[in-house]
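Here it is, the structure in full.
All protein chains but one are shown at their positions in the complex.
Chains: A, B and C, in written order; residue numbering restarts at 1 for each.
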Amino acid sequence: MTALLEVEDLCKTYRAHGHEVAAASAVSFRLEEGGSLGIVGESGSGKTTTARMVVGLERPDSGRIVFRGQELSSRPRGRSERLERARAIQIVFQDPYLSLDPRVAVGAAVEQVVKLHTKLAGADRRRRVLDLLGQVGLGEREAGTLPRRLSGGQRQRVAIARALAVGPAVLVLDEAVSALDVSVQAQVLNLLTDIRELTGVGLLFISHDLAVVRYVCDEALVMRSGEVVERGSTAQLLSAPQHAYTRVLLDAIPRPA
Amino acid sequence: MSTPLLQMSDVWLRLPGIANRPILAGVDLEVAAGEVVGLVGESGSGKSVTARTALGLVPRGAQVEGRVLVDGTDVLSAPADRLRRLRSESAAMVFQDPRAGINPMRRIGDHLTEAARFAKRGEDVRAARKRALDLLEAVGLPHPERHLKQFPHELSGGMLQRVMIAGALMGSPKLLLCDEPTTALDVTTQKEIVSILARLQQDEGMGMLFITHDLDLAASVCDRVHVMYAGQVVEHASAKELFASPQHPYTAGLLASTPSLEVVQERLRPIAGTPLSLLADPLGCTFAERCDRVMEGLCTTQRPELVEHGDRADRCLLNQTTEVAG
Amino acid sequence: MTALAPTAVVGRARFAKVRAFGGDWIIWLSAGVLVLFALAAVFAPLIAPYDPEATDLRNVLAGPSGDHLLGTDQVGRDTFSRLVYGARTSLVGPLAVVAASTVLGVLVGLVAGWRGGRLDSVISRVLDIMFAFPALLLAILAVTLFGKGLVAPIVAMSIAYTPFIARQVRGLVIASRSRPYVAAYTVQGFSPTDVAVRRVLPNISPLILAQATVMFGYALLDLAAMSFLGLGVQPPTSDWGSMINDSRGAVLLGEPLTAVVPSVAVIVTVIAFNVLGEELGDRIARRDA
Partner (left out) sequence: MAPAVTILKYVGRRVLGVAITLLAASFLIFASLYAAPGDPADFLTQGRTLSPEAMASLREQYGLDDPFLVQYLHWLSGVLHGDFGTSFQFRDDVTTLIGARLGTTLTLMVMAAVLITVVGLTAGIVGSLNAGRAADRLVLVMTTFLAAVPSFVAAILLISVFAVRLGWFPTFGGGEGLLDRIYHLTLPAVALSLTFVALVSRVTRSAMLEELGREHVEVATSRGVPRSTVVRRHVLRNALGPILTVSGILVAGLLVSSAIVESAFGLSGLGSLLIQSVDKSDFPVVQAITLIVVGAFVLVNLLVDLLQPLIDPRTLAGEAGR
């Protein structure tokens, strides 16, 4: 059976300070339809580079990204190819304060995406926008608001609604809850679980926080220095880690005495 | 019990023109020698401002009331010279982001010995250098001699935080204030830094105020933990008791919001709403609008006091009324 | 409203923006002055009581009076009328320079910043070379080659001012390019040109406008300097710079009024532009903080 998303041997090397750094070397994974896959790692592990390659913001040096059996080109040509790629995968970024266009009100931000990807117009389009905002717990009142008048949690909800407006099959979350306060983070985590149930979107959830990954994902990869060191179900990763680094990582997480 | 190293009583801090509510609203806090006190809460709760106020580092334009005693000195009324001596000898602070906290244009050695060279006249420069080398070794840096000559951009974040800690310890302080010292670091580095801090605190018998937003970290590091919300301490107890039986709905809500590694959670139970805005100044309990156990008519009109129950205390009308009733 | 982080609050409190002039009145005053001068330029024939070029040798270097509000110059021309007519050449020149260099600079900066790579390196190198030619020097060179008047200096200065806008736009575009919101547009399927022109450019345009406003003041100073040097606006056409040049003899005779009047006009206009530009920049900075 073909997977929703299949990533094969992605490699990316940067040149920095005179030497080459392998940000990703031979990263491979599968995400099944409606599944949720976590990528865990510390800074410099290559998890963000991987995410950026998957959504097409970064060109891999080599490797393939296959979506429902079709390879995605790393540089889409023409409008239809661009839109097709957009409908395959969307992303939510870490910083809620930088991920929205400061000039565009919340409703308009979602609406311009709906306009680009659907033929909806007039009242239908507005209804669709309010639907999407409703899905993330925002209402008509927020629709007319500029991002700077919103809290971090609200902004991240808008970013999610905007990504969903494309109607993607895969949603990549790159440390999307890391900058939020615990109480707000929990709200957004619950929201993600709900959306996954409601829309069947596959989640690629990238985080440094194992506990959060465990809450959201069924399966996870552990990355270190650009390599995948271990993969498996989150329950098994936590209870019976195989790789030494996974154990170090688990061991470092503070637990109440 | 001896007099505490840090004693803050009923400290208020207002920033007219920027915040409508007080940034600190009657903070009481004590740290004794050899003790690690935690300060937890979300952004905007006033944790950092509390620690800075303890060193007299208040923002320009701030109005401060109350009493802050550090090692017997009244920080808020001390003359500049006394305050300077206190900062170089009695109390020190480790900041969150070492990349921002160490001057990028000066050498590591300069950062370490500067206070000794310029704060106290006639300090032996060679003695300061010797102490810097010892401390770099104590915080686990591999090449102390070489590091002294390096610039900050040549070291990793984790190494720089060790430098920051060494710098704070140069004056052999009795009180160490740690403001989210590991938030900018990876968990494996965090573990090392925390164990270094714990070891040094024990060896030197320092009193330590440990600020973090990570409840699990606070529980693993601290003896006692204070929970702050909107500029107030809403609950404090021993770390063990606090996590086993939180009394304030905010503390309980924080614990319920935190994903766990140990227990399989079907669904988190987050606190509703967002942390109290600086522009809001509610009449009643500052947590009332987010509280799932709010008593309408009471909590929204009446400010609860911090009430002690044995060796713990909380600021919730719920607990006070049930006590009165029972 | 946004819940601010405490450290952000502390930082803001300590270094809350200090302004030279408290309050909004200075902005309205500056805008008012500029509108006044603009109106004077447009309606000069209606406002000026005399022909600005009509000499009256029986009445030279007269002090202010009912007949001549600001007195007369060394050949008896009415200073007030010359001031009003002078607003035309003095304001139209800078307007042309700023408009041309802003359009050019935005184009060059946007292309360099957005495309990046080798094209950017080449453009940056060219901008570096252009920076080595101060506007006034290029204007002087242009006058040598093409003759005196306003046209050559305006063209030369438009070129000389372009790198200032281009470099700013390039920097802003490069900064924007790595912003998550711009990345989000790309991922959502908007075309690169669409993102650059319709999403990024509007976001940075207030800052460009602020820069252009400040540049207007400098362009005015440079063009007035050209006229003062006798290389720009040619007599008998009136212009603030050439009025100051004309007054040099009178100043030596101890009659500074003919110099003071156009000087004040230049200074007030430039202050107004600078204040507006800086306030605009500050407001954007504070909004984005």
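Operating definition for what follows: a contact is a pair of C-beta atoms (placed from the backbone, for glycine too) under 8 Å apart; a residue touches a chain by one contact, two chains touch by 3 or more.
Nothing here was measured: the structure is a model prediction, and the numbers come from that model.
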| item | value |
| --- | --- |
| Contact partner of the left-out chain, one of C:Val42, C:Val103, C:Leu137 or C:Ala175 | C:Leu137 |
| Residue of B:Leu55, B:Leu185, B:Leu254 or B:Leu276 in touch with the missing chain, whole complex considered | B:Leu55 |
| Contact partner of the left-out chain, one of B:Leu69, B:Ala168, B:Ile211 or B:Cys291 | B:Ala168 |
| Given B:Lys130, B:His153 or B:Arg293, the one touching the chain that is not displayed | B:His153 |
| Contact footprint on chain C, counting only the chain that is left out | 11, 14-16, 18-21, 125, 128-129, 131-134, 136-137, 140-141, 143-146, 217, 221, 224-225, 228-231, 241, 244-245, 247-248, 251-252, 254, 256, 259-260, 263, 266-268, 270-271, 274-275 |
| Chain B residues that touch the omitted chain in the full complex | 55, 57, 60, 80, 84-89, 92-93, 95, 97, 100-106, 114-115, 118-119, 151, 153-154, 164, 167-168, 170-171 |
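In this text, only the chains that are shown with their structure count from here on.
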| item | value |
| --- | --- |
| Inter-chain centre distance, chain A versus chain C - centres from mean C-alpha coordinates, in Å | 47 |
| Rounded Å distance between chain B and chain C, as computed from the means of their C-alpha atoms | 51 |
| Where chain A touches two or more other chains at once, by residue number | 151 |
| Multi-chain contact sites of chain C, meaning residues that touch two or more partners | 1-3 |
| Contacting residues of chain C [partner chain A, same complex] | 1-3, 179-181, 183-191, 199, 202-203, 287-288 |
| Chain B to chain A touching residues, read off their complex | 42-43, 186-188, 190-191, 194, 213-217, 219-221, 239-240, 243, 253-254, 256-262, 264-265, 267-272, 274-275, 290 |
| For the chain A and chain B complex, residues of the former touching the latter | 42-43, 151, 153-154, 181-187, 189-190, 193, 208-212, 214-215, 235, 238, 248-257 |
